[in-house]
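Yeah, one chain of the complex is gone here, protein chain that is, but the others are all in their spots.
What follows is chain A.
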């Protein structure tokens, strides 16, 4: 579904992505892991068009999206959530989702139709599937951290993506809240057949949910494969633990 080949990105001489290669098959949960500063978020920003690659290519469903803008990429079927909570703070929970649903249906430029009842059912459906419907009239900034994280993912789902990118979905969460997100990822993958690409520091979570793992180190893909292969890969152990421990 998604093919990344020889992707490179540097910032004023610093090579953030040196040579990234990744293949995401349809319907699978793929995780990108790596130590801090490995380039995981940069890779996500390149895929979603928030950064432009220096070279290499990103192909999504046979279309080269390397030079596309973020809104074009979204309309091609890639949705994302962010590492830090990135919601619309002055809007209600309902309006947060409705904004995504309206944009998906390209109704966001309608000037004279009242927004209030437009695509209400579809918006409520998304809220319902995430257990947020009781908060629909609440200002989203009044939600708990865990609920805001769930809303963050729900907004991305509001645009009905074919591929969902989750950037550290459990960052800063309690064990209970983390478990809630894990169940959510599993449900989206199994029940709805959604293809998911995620980055995560919690390796237990990664090995629990991912069917395929890519390891990024200093901006370079050092390993890619099934979880059990990655667990026993020497180069991965070296990147995570350092040379001395491995030897």
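What we mean here is this: a residue touches a chain if its C-beta (ideal position, glycine included) is under 8 Å from a C-beta of that chain, and two chains touch if they have at least 3 such contacts; residues count from 1.
Please note the rule applied: contacts and distances are computed from a predicted model.
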Q) Unshown chain, UniProt name, "ABC transmembrane type-1 domain-containing protein", "Secreted protein", "Leucine/isoleucine/valine transporter permease subunit" or "Acyl-CoA carboxylase subunit beta"? A) "Leucine/isoleucine/valine transporter permease subunit"
Q: Using the touch definition up top, pick the residue from A:2, A:22, A:46 or A:155 that touches the left-out chain.
A: A:155
(Q) In the whole complex, not just what's shown, which of A:139, A:182 or A:222 touches the removed chain? (A) A:139
(Q) Using the touch definition from the top, which of A:15, A:86 or A:129 touches the missing chain? (A) A:86
Q | Residue in contact with the excluded chain [from A:18, A:107 or A:133] | A | A:107
Q: Could you tell me which of A:42, A:66, A:98 or A:148 touches the chain that is not displayed?
A: A:98
Q: Identify the residues of chain A touching the omitted chain, counting contacts across the whole complex.
A: 48-50, 69-71, 74-75, 79-80, 82, 86-92, 95-96, 98-100, 102-104, 106-116, 118, 139, 141-142, 155-156, 158-159
